[in-house]
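The next block holds one structure in the form of structure tokens; read it before the comments.
Of the protein chains in this complex, all but one are displayed in their positions.
Think of it as A and B in the order they're written, each chain with its own count starting at 1.
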Amino acid sequence: MSPLLASAGPSLAWYLTRSSGIVALLLLSAAVVLGVVDVRRYSTPRWPRFILDALHRNLALLAIVFLTLHILTSVLDSFASISPLDVFVPFTGSYRPFWLGLGAISFDLVLAVSITSLLRRRMGYESWRAVHWLSYASWPIALLHGFGTGSDIQSTWLLVLSLACMALVLGAVLARVIPVWGRYPHRARAALGASAIFTAFLALWLPGGPLGSEWARRSGTPSSLLSHRHAATGTVSHR
Amino acid sequence: MSSPTQTLTDTPPPRPASGLPRLLAGIPADGAMNLAEHLALHGGPPPLSRRGRREQPPLIGQIEEAGLHGQGGAGFPTAVKMRAVAASRGRPVVLVNAAEGEPASLKDRTLMQTVPHLVLDGAILAAEALGADEVIVGVCESARASVSSVAEAIAQRGAPRRRSARTRLVGVPAHYLAGQESALVNHVNGATAIPSFTPPMVFQRGVARRPTLVNNAETLAQLALIARHGPSWFRELGTASQPGSTLLTLSGPVAHPGVYEIAYGTSLQSLIAAAGGATAPSRAVLLGGYGGCWVAGEHLANLVLCDEHLSAHGASLGAGVVALLPAEACPVAETARLARWLADRSAGQCGPCVHGLHALAAAVKEIAAGGAQRGCEQRIERLTALVRGRGACGHPDGAARMISSAMLAFGGEFADHARHGPCDGCRDPAFLALPRSSDNFAEHGRSTAGKPVRPR
Partner (left out) sequence: MSYRLRVNPIACEAHGMCAELLPERIALDEWGYPLIDNAPLQPELLEHARRAVQACPTFALLLERQSRSSAR
């Protein structure tokens, strides 16, 4: 393994993992927003339907590129010993198994959505659409994964960025659900209820969780890495 | 009840009757011809030779020579349809269409109730000609007498001979569109009875993805007679372009409304006379079905019932509906009610049909209620042109045809209503029966219904 990847401190791979993860989250948020723009048929003369549709598709594909980079670098990096299996199978890893597992689940869902989209002509419209709904699930799971495993969450800029993505996606869900409230009242209520619960959960959990003290230990970082962490990042443990 | 040992080939064929009735011949007083009566009157179908082929010339050739056309409304040449099924890959299925979703038509349920064996004969003969191993008889569920009559007839025939098709009965919901070819096939396949986009046509891929011959019950009954008596006999009645006899459902101010068998080319007046004469003067007639064509009263005296003559009025016999409208009825109100009813029958699958028929119904109602701006008639004209051919089935075309023909036939009455509002006749109950049915898809919000309108 290259010296860079094998270093005990913050390696290139570690930075790449974190940064590509953040970019992937940003792009996925944009893709979800554009997906709602697509299905609600918003367009302007400058931004016709076919352009916005292509933008949705291409941003999603770009997100997957960064997601792949994020996953590859996290596996290759020797710091946290994430195995290739942990990428697909949740909760089997040694490093923050629950929070990493959420990432695996989210990735599985993204894979399902993207593969079916590439093969959509062969699948038939109805089946493709049914799988595509899973994107609404993959996003919040990815966000939770980011909060749970991310080592930068306590920095203000990343918190603001994550919450901004959250607001955007929430806005997209509202824009998706409210216009069809009359026609599908049960589904609309379920969607809004789930979003409200998720938001409330974040509001209640974040301060005492990832933003609280010793989150690295509480989230399941192996003890062998804990002291390493403090030395590597040079952070002083918060209370 | 026929003896269980009696087979279809025991009785020799009698001399064919000349003239009418043909399909409706020999119907006993208590309603249904059983197998014995059927064989006594018509004789058995042409016998199978030892090699399993009919001794007569090939059936499809006979049908072609006879010039038989579909009796379900579309009038498609039967021989061409049979050849198309024969040319498709896979073992075919014969599907008898007695769904009869058209409320003004009673002929198919009458046939199935009174002469089920004639229809079954035709279906089995067609099956043998195509190498099909299955005959499915689709009968309207609500026509209970017909359903039990067919079930009884199938039981009377017993097990099929070797290499003959087995027969089964399928109940079809009483929806307007359920008798459409692909809708019927979808129902038999276990899906909702609404039309599908074609291709593939049902003669290529239908029941269980096999080539399917869908024929109206009357068509198959005619086929059974042609197989026995030959094409020349068939052509003894009717006209050159429309040979043979046909069943019509006559309704309106006549002494005995109901199902009548006529030779093509008979005049409307003779039909009315055969029905006991008119009980009141008629101001118009609706031909073909509720999605058919209005013909104004001044033409009724000389109207000849064959498509060649009727095309001069833009009409055709279609499913054999002849619905006379009495003089006291308001044709504008009837048209408005019909337009609304047809709009509600839409399967809700195609945007131009869902939105177009709704807009048409609203426009006709606007004229009927009076105070319509001059633009109303132009709007109707534009909308009828806009919906034609833009659905997956012929439903929007039928509604457009009915409304266009009404505007033409009742131009004066429509202008009157537009200027002065509803007339006395508008308040009368509807003359044309518009059954309430469970197939209001647009209302029930099926998963693909609620066809969106793109925001502008």
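Side notes on the structure shown:
In this section, a contact is a pair of C-beta atoms (placed from the backbone, for glycine too) under 8 Å apart; a residue touches a chain by one contact, two chains touch by 3 or more.
None of these values were measured; they are calculated from a predicted model.
Contact with the undisplayed chain is limited, among B:230, B:352 or B:370, to B:352. Against the chain not displayed here, chain B makes contact via residues 196-197, 349-353, 355-356, 386, 390-392, 448, 451-454, 456. Panel shows chain A; residues 38, 41, 48-50, 53, 121, 125 of it touch the chain omitted from the view.
Just so it is clear, only the chains that are shown with their structure count from here on.
Averaging C-alpha coordinates per chain places the centre of chain A 59 Å away from that of chain B.
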